[in-house]
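With one protein chain held back, the other chains of the complex are shown just where they sit.
To keep things simple, chains are lettered A and B as they appear, and every chain counts its residues starting from 1.
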Amino acid sequence: MSEASAHVVHHGPPTSFIRKHVFSLDHKVIGKQYYALALVAVVTGMVLSWLMRIHLIAPNWPIPGLQWLSKVGAPGGVMTPEYYLSLMTMHGTLMVFFVLTNAPFAAFGNYFLPIQIGAEDMAFPRFNMMSFWTTFIAFCILVAAFFVPDGPPLAGWTAYAPLSAVGKDAGPGEGLGQTLWGLSIFVFCIASLLGSLNFIATTLDLRTKGMTLARMPIVSWAWFITSCIALLAFAVLLPACLLLILDRIGGTSFFIPSGLNISDHLQPHQGGSPLLWQHLFWFFGHPEVYIAILPAIGIVSHILINSMRKPMLSHKTIIYCMMGIGFLSYMVWGHHMFLSGMNPFSALVFSFPTLMITIPATIMTLIWLGSLYGSNLRINTASLFCLGFISMFVSGGVSGFFLAQPSIDIYLHATYFVVGHFHMVMGVAAIFGVFAGTYFWFPKMTGRMMSERLGRLHFWLTFIGTYCIFMPFHYLGLAGNVRRYSAFTDDFLVPLIPVHKFITYSALFTGAVQLVFIFNLIYSHFKGAIAPANPWEATSLEWSTPSSPPPFDNFGGKHPVVYHDPYQYGVKSSTGDYLMQDSPERAGETP
Amino acid sequence: MSAEGSLKTDLMVYVGILVMAGLQIFMAYHSPGVIRMLVVAAIQAFLAIMFFMHLRDEKSTLRLALIPATLFVLVMMNMVWADSYRLIHMRPFPK
Partner (left out) sequence: MSEANLTMGHGAGVMEERPFAIPSKKLVMWLFIISDACTFGAMLFAYGYVRNAAPDWPHHFETASIINVAIMTFILVTSSLTMLIGTRAAKSGDKSGALRFTFITVVLGLVFAALHLREWMSMIHAGVSLFQNPWGAPLFGASFFGVTGLHLAHVVSGAIALTVVALGYKRGRYNADDIEIWSLYWHFVDLVWMFVVPMVYLLNVAQ
């Protein structure tokens, strides 16, 4: 008893403004802070992608205002090829670390994991606050790279050595900019470790009465599995960043081979191996892909069940599949390195689990589709984005089959095919998960509904737009268009420029459409229709809180008691065709 | 909490770990070998985890959660060796 009640009261309600909104211990505020940070990062990253796309189709056109961002990188507004790479690096780093890791996992996880399991707060609220502010510091360090004299680094978000390790000789931005990058990611690793420790402890220890592990909603499971992956994956990136920083400022040469001559300057380093960086980085990097997509899978499954008004064919199988993906994600990192000069035998070894990992992914897709078949799907923005997610996940996933095989990958490696593949399956799919989550949980987070009409407009335009952007990427890749070229003016790629133009126009259009979303977000926050207590007639605990947004202790001083599996839909009860998890009622027969 | 062994067990484990540390130094001069050294170190680590850190007294689920996860990650990292030797031997493993 004493042990259990020790956790009933975490902290009192905040009083001062700073405690309430800035250095808040409340997981809900921290979740929103993560969301806001991800929003800032995603807008920045999207603007960067616009600049890159414009440059690709009009390499000599001065982009108004760009010269103020960097005098050296974009003299007169025309970006240099190096600056193109810098923008690409920052786009990738911002999107992967600060959007895809933060939004579906840290933001929604922080907000809804404690509520869904019936807890008052995370297990360690102070830790939680620290992990957000550490992330924020990492973000500031990264963005500072824009404003150092040399500009941001140009080694890509993967920071391949030796380019990233030798320092200034490697190009503009490889001086201070790259060091800031390494530092930022190092700090980000620490923040993620703190966050995932907290998530695991919360999930295991703070479940309310009756909320057994088997009764947790899919999305809570997804956050839990993701934090287990993050716990061990970021632990490997941490020393990798440490060694990279040592190489850069300590003069060591872990990642720099002997006799390297860069910019007519013989490098003093000797004895290291660029492959070592790739191994360490991708050992983290591949699990990171699943850190981005698993929470989205969870969110989508959670919302789909609600919209279908009936249980999934087997929601437990989806959880097992997520565990399987988490397990396999540590065995496949070498498939990023088929052409790196890695041992060809290892390529075979890595190819096999890579193909294996499609099995759980396929099982999940089949469960979604099989459950959708014959269901009475409620069409709203959230469920539309879920369908969009499945579509993106499948289209992007199918191209993974090609890339998983070393012999085909030799042809497709480092082409736009790869870019199209990961943008669809990891980028857009995860973002669709975030959109779905936003439309679904907005009533809970603010007490107001988002505009459904604007939401549908946003969905359809985004859905069509993203396909227009990323489908042609596959074609470009098959045609041999190499990634990371800043312009295709006078080489064999000239005939492909019309395709690039189409992509650029689609990207500008799709990006602009996101203004609808942001407008909807802001407008509905202040002027949206007041949300009923349970607008989606959902069953999980986040809809049992006494108010929307929930009070600081989530359930108003009480602890809910859970009696049911999370998805009691399509049953007969006093509330209609569903039964809340904390309702003591017994479900009747299926109507 | 009372079943955490006694000072006697602690001392025995302590002496055991020190003896194995001595054994490693002996091996360093007479029969050096990475695998052999690692096996001894792993036994030391096992004793430290089980007796010093009292994982022996925790629930078996905790043991099953922590140890396989860590070992799995560490075992997977062994895939890097095939590349390390190739730099000078130009083959996956030294002859």
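In this section, a residue touches a chain if its C-beta (ideal position, glycine included) is under 8 Å from a C-beta of that chain, and two chains touch if they have at least 3 such contacts.
Because the structure is a prediction, the values reported are computed rather than measured.
Within the complete assembly, A:Leu280 is the residue of A:Leu260, A:Leu280 or A:Ile297 that touches the hidden chain. The chain omitted from view is touched by exactly one of A:Gly272, A:Pro295 or A:Pro443, namely A:Gly272.
Taking the complete complex into account, A:Leu238 is the one of A:Leu238, A:Ala347, A:Leu403 or A:Ala487 that touches the chain left out. Residues 1, 3-5, 7-8, 123-124, 193, 197-198, 200-201, 204-213, 231-232, 234-236, 238-240, 242-243, 246, 250-254, 268-273, 276, 279-280, 283, 559, 561, 563, 584 are the ones on chain A that touch the missing chain. Against the chain not displayed here, chain B makes contact via residues 1, 4, 7, 10-11, 14, 17-18, 21-22, 24-25, 27-29, 32, 34, 37-38, 40-41, 44-45, 48-49, 52-53, 58-59, 61-62, 65-66, 69-70, 73-74, 77-78, 80-81, 83-85, 87-88, 94.
Heads up, the rule we're going with is that only the chains that are shown with their structure count from here on.
Between the CA-based centres of chain A and chain B the separation comes to 36 Å, rounded to the whole angstrom. Residues of chain B touching chain A in their complex: 69-70, 72-73, 76-77, 79-80, 82-84, 86-87, 92. Contacts from chain A toward chain B in the complex involve residues 228, 232, 236, 273, 275-276, 279, 283, 327, 330-331, 334, 342-343, 345-346, 349-350.
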